[in-house]
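The complex appears here minus one protein chain, its other protein chains still in place.
Order as written gives the chain letters A and B; numbering starts at 1 within each chain.
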Amino acid sequence: MSDAPTDPRPLAVEMRGIVKRFPRVVANDGVDFELRIGEVHALLGENGAGKSTLMNVLDGLYRPDAGEIRVFGRPVEFRSPRDAIAAGLGMVHQHFALVPTQTVTENVLLGLPRPRFRLDAGRYDDEIADLARRHGLAVDPRARVWQLSVGEQQRVEILKMLYRGARVLILDEPTAVLAPQEAADLFRTLRSMVADGTSVVFISHKLAEVARIADRVTVMRRGKVAAAGIPIAETTTAGLAHLMVGHDVLETIERTQRSAGPVVLSMRDVEAEGDRGRPALRGITLEVHSGETLGVAGVAGNGQSELAQVLTGLRRCSAGSITVNGVETSSRSPRQAIGQRVAHVPEDRTGVGTAPNLSVADNLIMKSYRDAPLARRWTIDSGAVRRFANRLRETYAIAAPSVETEARLLSGGNLQRLILAREIATQPRLMVAVQPTRGLDVGAIATVHRLLLDQRAAGAATILISEDLDEVLAVADRVAVMYEGRLVGLFDAEDADVAEIGLLMTGGGAPTAGTPVSAPGVP
Amino acid sequence: MTATAPTRRPARTAGRLRWSLRLERRLEVPRWLPVATTVGAVVAALVISGIVLWIAGGDPIAIFVHIARSSFGSLGVLSDTLVKATPLILTGLACALAFRMRLWNIGAEGQFLMGAWGASAVVLIPIVPAGAPSIVTIPVMMVAGMAAGAAYGAIPGLLKAVRGVNEIIVTLMLNYIAFLWLSYWVFGPWSEGGFQLSRPFPPEAWLPRLSDAAEAVPAFAGLTVHLGLVFGLVAAVLVRFFLFRSRRGYEVRLIGDSPRAARYAGIDVTRNTVLVFAMSGALAGLAGMSEVAGVVHRLQQAISPGYGFTAIIVAYIAKLHPYGVVVASIAFGALILAGREIQPSGIPAMIQGIILFSLIASEVFLRYRILFERRDA
Partner (left out) sequence: MDPTIILAAGVASGTVLLFAAVGEIFAERAGVLNLGVEGMMLMGAVVAFGAAVATGNPWLGLALGTLAGGLLAVLHAIITISFQAEQVVSGLALTFLGSGLARVLGEDLSKAGAISLLPKMTVPILSAVPGIGPVFFTDQSVLVYFGFVVVVVTWYWIGRTRPGLHLRAVGESPTAADSLGVDVYRLRYAYVIVGGLFAGLAGATITLAVSPGWFGDLTVNGQGWIAVALVIFAQWSPMRAAVGAYLFAAIRRMLIDIQGPEQIFGIPNPFFYDHTLTFFLEMVPYILIVAVLVAVSGEALRKRLGAPAALGIPYVRGERGH
């Protein structure tokens, strides 16, 4: 526990024994957390570790199933974020809650009882500009939010909280959307706010930044606290990475020796923009051979989604080339990707991977309906479809009363079986699987892994993108690490050092940029 | 430290229980529920309509009985009901097809009118020489009607596909334009003796009716059910085939259910938008042709008592299924038929509105469960 006796500063926030359950998972399992006044306290952990949930509990968005919270010494029970704001807590989420078409001032004033009626923008513009200047958050109050850079938008979010008198600021992965220079500005701002007496909770998975900005750090892993309130000076990045990423291997999977064949996928210096116009992929170069699985590890938000989209035709790349089976195609449509036998198990099972109100059979033919034997000129042979669907249902043990059942009635695990069945049935040359086991129970996870390995044995090239490092290590032959849009490491799975990978995932260690690592035996 | 669950404030009114209503999202939907809610909604709508009628001073029971009797009471009126149902089947199919892809085709009325115009043009310009046998005239009229409807439907389709223009307003405006277009021809070049009707069509341009065979089958005397009904039934089968057996139809259903999944599957939404709108227009156009060739046998200004709008409700009640459209069309055909005699004339429209309203309100039961809870105050 922390060294409370030697530190006289009183506590701004005290959380004890917090438990928060969701339908399939215990997000917070008896968590204690303390924040001292005037400190920057980092909350470190992987996705799914429970840190965002914990702070959402603190912020009043969730009500805990058990536990106690005290703010500035007083016990509190928040029913909504408004209560939290009233108590002096302000949270800045990863996804900003701003109204893009309105000005900064209007966004800051939203929801407040003042001004009573007339919106005298001018007066408030000055007031807010003043507040901004005092805290080193330069932003033009008259600008409309959509015109601002992401860094500036974040400042508006912080201003919103400061304007409401927040004495505790909770930032959820603030640098995930910032350029390095903007991140540096943010740190400067935080330091000056802290000197003023504000207390900050800084949620992150990036070790380097945590080391720069935090006074103390608490590490969470799988819903529990792995290390609580350790002064930053007493930690090492390697040690923190180890605490974050852990050591357990959940399953041992029998694997045949890899027999890698010719190159199926070759990416050279691929660049792509993300949704907000910022670079999401910065010069990705890699090769995947037939019969091998390349795992892409990393914390979500470092370019993995965009990588998958670029490979499957859902996003254009702005530079570089992608070659599949010798055919060069840098910007293509999903239709062309499908034609090149690129299969895609998408992140979003229910929104993209399946059509909820169509039947299981209709979902199973989504990639194959244009070809024989399912298609005959302009029609679809319903008998063939039924046979096809039933065969897949049996082979992959998709639990559904019949193939006519609507897809939305399937459980997550069965939905994933459906998607995998469909994609594998196309006999792909390249399979791109993104977070395939998210939200699944142990049995379903094992099934998914087995199917991926079967594909590998059948000679497909697979890219497995996953936040779960254990999964990647268990299933993949080689492991690449993505961080901020770049490949920062490439290892053979057998030689992989979890600690080192954890380090790379969180921004520590030197990136190995640019050079593709080829299969063993090839110089 | 002991963990305590957050408690509500201790009840000063302890001992008093309160019931409360809560909506909770459903995780799964039993098979019978959609049918039950549809039936329930229609029944509720009829009850509500009855109450409104009673408030307005009418006798709801008498009105409903009158509707039933004057639509299904005898072979003769049954035949009349089917005649009214015929254009509804086709326009209902038009709407159902478009709605399947979430294309709001409110323009079935205008496409119907254009189809009627196109078919009439064959006879009145004439495109097929007078005296040509029916075996030539009728198919040409069918093609003309469908082509006119399809072209008219393609307009909003293109605008939406290429420019993202709101198809609801465009189709609505096109309805008015089509009516005016028709009016011009009926009052102008094709006017018969200065009246707002065209001259009657020659017998070769009439769709055969049951009563044509009255000599052979005396029971058919006076029955005006015409070949258009067959068009409707065949169209229902074809649309069902299209939706559930063809590649295009599969794409249409997929786009309508999940545009993102459709994109993921490599489907071209733009092309399908125009195609489906054109098909929808063609169906409505055929309805127009069948009405002028099968019922009125001339072109006149008032050929539709709002078929294109009633079709929307028909499609909705049928839950967009082609066979359901046939059933619903017959029911609404009865309503339209009987409605002509009901005073005030707005009652059928009102009942239709209440039914549609009731239907969408009932859908809440498909998304949520109602929970009665007892809570300590």
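The rule is short, and it goes like this: a contact is a pair of C-beta atoms (placed from the backbone, for glycine too) under 8 Å apart; a residue touches a chain by one contact, two chains touch by 3 or more.
If you're wondering where the values come from, they're calculated on a predicted model, not measured in any experiment.
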Task: Of B:A44, B:I67, B:I89 or B:I106, the residue in touch with the unshown chain - done: B:I106
TODO: List the residues of chain B that touch the chain left out of this view.
DONE: 52, 56, 104, 106, 159, 163-166, 168-170, 172-174, 176-177, 180-181, 183-184, 187-189, 191, 309, 312-313, 316, 343-354, 356-357, 360-361, 363-364, 367
TODO: May I ask you to list the residues on chain A that touch the chain which is not drawn?
DONE: 20, 22, 61-63, 80-82, 96-102, 106-107, 109-112, 115-119, 146, 160
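Note that in this section only the chains that are shown with their structure count from here on.
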Task: Approximate Å spacing (C-alpha centroids) for the pair chain A, chain B - done: 46
Open item on the list: If we count contacts the way the header does, which residues on chain B are in touch with chain A in the complex?
Closed with: 1, 3-6, 28-29, 244-248, 250, 253-254, 257-258, 260-268
Task: Interface residues, chain A side, partner chain B - complex - done: 16-17, 19, 30, 63-68, 77, 312-314, 333-338, 344, 346, 348, 351-358, 362, 365-367, 369-370, 375, 378-380, 382, 409
